[in-house]
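Here the complex is missing a single protein chain, while all its other protein chains stay put.
This part shows chain A:
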Amino acid sequence: MTRTLLHPLTKPALFLLCLLPLAGLVVGAATGQLGANPAEKLIRELGEWSLRLLCLTLAITPLRELTGLAALARLRRMLGVFSFAYASLHLLAYGWLDMGLALADIAADILKRPFILMGFTAWLLMLPLAATSFNRAIKALGAKRWQWLHKAVYAVAAVALMHFIWMRAGKNNFAEPAVYGVILATLLGWRVYRRATR
């Protein structure tokens, strides 16, 4: 397993894997396979893939410790950056397809609708993490400060989940946000537990 994880093709393979959902959406949009409201479908799917990738990113450390596969850590950055990429596309799709790129309307909408504000906040919180996701930034910041900064990912998870819950509040339909809530609570709870018992 460790050998597979360290294989030079593992990262390129993960890269392509992370691009698959996007490719599916692009093909779906081009061929009219996204249902009656393709804009809505596109916006929602991009958001959900960002959340899924965020869960995967946060799952790396627990998995690494539970399985002893230290090499898993190689994959974490790519998952995190892809989560940010999908979040950015999610924001762009909302701004373009839903708001017609009218910046004043978008700004007003962010302030008017709490769930949009939550989503935008989550994306803002991701920005510094994405911006410092390369090796030189780690060196420049120093490992300690870099790690401290990247603890913001926990806030991102909480705010993104609130964004999702709030979005569904209009229909009282919390089944899917609950699934992500349980996953994120487990992943964060595990860290709290580790810290307490270390």
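Please note the rule applied: a residue touches a chain if its C-beta (ideal position, glycine included) is under 8 Å from a C-beta of that chain, and two chains touch if they have at least 3 such contacts; residues count from 1.
What we mean here is this: contacts and distances are computed from a predicted model.
For the chain that does not appear here, its UniProt entry gives the protein name "Protein-methionine-sulfoxide reductase catalytic subunit MsrP", which is one of "Peptide/nickel transport system permease protein", "Protein translocase subunit SecF", "Cysteine desulfurase IscS" or "Protein-methionine-sulfoxide reductase catalytic subunit MsrP". Considering A:36, A:104, A:143 or A:192, the position touching the chain not shown turns out to be A:36 (whole complex). Across A:14, A:71 or A:97, the residue that sits in touch with the chain not pictured is A:97.
Contact with the chain that does not appear here is found for just one residue of A:11, A:113 or A:150, A:113. Annotation for chain A: contacts to the undisplayed chain at residues 29, 35-40, 42, 96-97, 100, 109, 112-113, 115, 170-173.
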